[in-house]
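Only one protein chain is missing; all other protein chains are in place.
Chain nomenclature is as follows: A and B, assigned in order of appearance, with residue numbering initiated at 1 for each chain independently.
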Amino acid sequence: MRASSLAEKIGGVFEGPGNPELDSIAPLTEARDAQVAFLHNPAYGKFLELTEASCVVLTKESLPTARRFSAIVHPDPHRAMALAVEILYPAEIEFEGIHKNAHIDPTATIGNNVAIAPFAFVGPECVIGDNCRISSGCVLSAKIHLGPNCALHPNVTIYPNTWLGENCIVHSGAVLGSDGFGFAPVKDGILKVRQVGKLVIEQDVEIGANCAIDRGSFTETRIGRGTKLDNMVHIGHNCVIGEYCLIAAQTGLAGSTVLGNRAMVGGQVGFAGHQKIGDNCVFLAKSGIKGNIPAGSRFFGYPAKDAMVTHRENGYISRLGKLFKRVKEIEEKLGVHEEQQEEK
Amino acid sequence: MRASSLAEKIGGVFEGPGNPELDSIAPLTEARDAQVAFLHNPAYGKFLELTEASCVVLTKESLPTARRFSAIVHPDPHRAMALAVEILYPAEIEFEGIHKNAHIDPTATIGNNVAIAPFAFVGPECVIGDNCRISSGCVLSAKIHLGPNCALHPNVTIYPNTWLGENCIVHSGAVLGSDGFGFAPVKDGILKVRQVGKLVIEQDVEIGANCAIDRGSFTETRIGRGTKLDNMVHIGHNCVIGEYCLIAAQTGLAGSTVLGNRAMVGGQVGFAGHQKIGDNCVFLAKSGIKGNIPAGSRFFGYPAKDAMVTHRENGYISRLGKLFKRVKEIEEKLGVHEEQQEEK
Partner (left out) sequence: MRASSLAEKIGGVFEGPGNPELDSIAPLTEARDAQVAFLHNPAYGKFLELTEASCVVLTKESLPTARRFSAIVHPDPHRAMALAVEILYPAEIEFEGIHKNAHIDPTATIGNNVAIAPFAFVGPECVIGDNCRISSGCVLSAKIHLGPNCALHPNVTIYPNTWLGENCIVHSGAVLGSDGFGFAPVKDGILKVRQVGKLVIEQDVEIGANCAIDRGSFTETRIGRGTKLDNMVHIGHNCVIGEYCLIAAQTGLAGSTVLGNRAMVGGQVGFAGHQKIGDNCVFLAKSGIKGNIPAGSRFFGYPAKDAMVTHRENGYISRLGKLFKRVKEIEEKLGVHEEQQEEK
């Protein structure tokens, strides 16, 4: 596709020079001939002189007068890139229509233009919205609701009474609506409390590979609209995750924790149960969170504190060797014997 | 169902007043009309005045004389709740009988009243006990033993020679009996040591979604009766997990570690390999455990120590800023130059 044509399709202004044929996308620093790159962050403007991309999409402010590449000016290069991927890379179509080797319960309701692959199981009273894609090995046990345009990648499992809104994407191996860790300690052992609540996943949510999200114990677990989970995220029963959160891989939330809107959560973070986390919080990777956290916080560490505090404490820890030495020197000066102290 | 009827079925004493119709269970603080709540912990007795539950199950000691709700007195409200769930919430039945699209090897032995869903695979020489349920996408490779009343949720995989006792529940995506991380470092690379041991899961065990439990390398890996694993727990080869343990999500045990009975393990805990952990230990979330731990310990931290010690050390760390300041003031008083010290 010609650069001018791509510009038009992504809503940008073609500036030239030239009008190269483009076949793919690459980072500014790796792009070669016939590739288009995107300058999201003006700080990387320094790479514009070096890039070998045939075309670069950037804001008006970042456009250099002298340039070797053909430019497309766009107010939001991030959005432009998301659009360009759809245009330059055709989607792989692995299956179409409803395959005769899919199992579809006669009480299920299937929308228009739905694709269901061989060996997918759609159980009793499921309702599948228009344009949904259900891949091979997916199991929708019973009374599942999929809004329109949902895509389930292979081998997704959904437990009964789970509700998904429109435009959700669920990656392979994810388990939605499984039983929470609910047990009654009794004298002669541990008694299971059957989990009978629901899982509600609002629209535009994406769930990573091998995630597990538990249903509510009696009420519901909820994932807010637009939220994205990376791979292997665990969400315990009765959690309520806000809107437009980004939760990185291998993070876990114990039961009944409420995470505010627009949280940014790093990888391998753990949240204790029954906590309340305000909106717009940031949690750095591997943090262990306990306690209610006010909106706008930036936390780090194990146990996690305000990130500035943890950074400062980590600085002190790295200077402990010198501190021990300094105290010893003071003791020597004062005639106090450290060894004696040590034995106390 | 009337409250008096529920009281009878769960072995409680109906005390009234009234005899409301009940349709579901809810926490004391969220219950509304037609719901029953349970007071497990006398400390929450303060909520009895405020609850809008139509009925509350509690011990004789917690029963208030004046009350707006209809009461059921029960010696163990935790157990009562587990029973009430079974009565008030009918189980979802997604499939019944042995489906023609299940694959069952002719050498497998299937008990009475077994349900096997479409696209389940039951391989050679498997033995399936009475009343087992095997959901869609489950793969029982070969020589698997399921005791009576086991339930395998969809997409569970079981490797050869795995043995499960009665009443086990395995959630979706769990992998039982996979190869452990056994490799021989040789001069020209890394040689796989084929894993040929067994996995034994005793009765009444529950395995969470997307767990992975390795088979023994030569001997066996074992999960003790009544133990419950939350989602995404990893158990390495040759581990022996005791009875009635509770292991929270995303915890991992490296190979050959022995965990005693009734362990309580928080989320994201890691155990080194070849450790011996006594009975009745508690490990707080995200702890990193190395070393043999005596029975009855309560450990915390990374690296983990006695929880009291870690709490105390964390307290010291939070006061390090002041300690540095105090030492500096002493140095000033003594005429020692801190800057000079710092450069050493």
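Here, contacts are C-beta pairs under 8 Å (C-beta built on N, C-alpha and C of every residue); 3 or more make two chains touch, one makes a residue touch a chain.
These numbers come from a predicted model, not from an experiment.
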Residue among A:His171, A:His237, A:Lys290 or A:Lys305 touching the omitted chain: A:His171
Residues belonging to chain A that touch the chain removed from view: 24-27, 30, 40, 76, 78-79, 81-82, 85-86, 89, 91-95, 101, 117-119, 135-137, 153-155, 169, 171-173, 204, 206, 208-210, 226, 228, 230-232, 244, 246, 248-250, 267-268, 285-286, 302, 314, 317-318, 320-321, 323-324, 327, 330-331, 334, 336, 338, 341-342, 344
Hidden partner chain, residues of chain B it touches: 103, 119, 121, 123-124, 137, 139, 141-143, 155, 157, 159-161, 173, 175, 178-179, 181, 183-187, 189-194, 196, 210-212, 214, 218-219, 232, 234, 236, 250, 252, 254, 268, 270, 272, 288, 290, 302-303, 305, 312-313, 316-317, 319-320, 322-323, 325-327, 329-330, 333-334
